[in-house]
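Just one protein chain is left out here, and the rest sit where they should.
Coming up: subunit A.
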Amino acid sequence: MLGSGADRLRADVNRLLAFLFHQGILDEQFLQLQQLQDESSPNFVSQVVNIYFQESEKLLRNLRSLLMERKLSDYKNIGIHINQLMGSSSSIGAKRVRNVCVAFRAASDQNNRTGCLRVLEVLEHDYCFLKNKLHELFQIEQQRILAGGVGYPMQN
């Protein structure tokens, strides 16, 4: 029957979302993004999230090279990078990554290089996890639409 595959996939999407919310990976701002997706902007969520991925990876790369500098003194620049990542994470509802940025900024404000490197590792790990999960989400969504599911709005 047309649609039962789509229904199953919708259940999968909801289950994954519930998991991500429950684990504190995402917050209600992600729901706001979904609410903004409609016929006139059917790919809004994945568009914004893909921009987020591109920007975040650049920021994370820069942060790592800044912290690896032999004579590290440019904590101001590090702070600017962290603020950007914090802001964009907050804007898409990436709650966990945002919270790690808060800890990162605290270490950076204290010019604590060791602390910064430790937090950066956590940040890189959590970012990777987020990216994988969101890719999974988009994949299931895509399959759901191909199976005849309605694309938008995404209902929870």
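The rule we apply is simple: a contact is a pair of C-beta atoms (placed from the backbone, for glycine too) under 8 Å apart; a residue touches a chain by one contact, two chains touch by 3 or more; residues count from 1.
Going forward, contacts and distances are computed from a predicted model.
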item: Listed names "Auxin-responsive protein", "CASP-like protein", "Response regulatory domain-containing protein" or "High-affinity nitrate transporter", matching UniProt entry of the absent chain; value: "Response regulatory domain-containing protein"
item: Residue among A:62, A:84, A:99 or A:112 touching the omitted chain; value: A:84
item: Selected from A:55, A:74 or A:109 as touching the chain missing from the view; value: A:55
item: Options A:92, A:119 or A:137, residue touching the unrepresented chain; value: A:92
item: Listed residues A:29, A:99 or A:112, member touching the removed chain; value: A:29
item: Hidden partner interface residues of subunit A, rising order; value: 29, 32-33, 35-36, 38, 40-41, 44, 47-48, 51-52, 55, 83-84, 86-88, 90-93
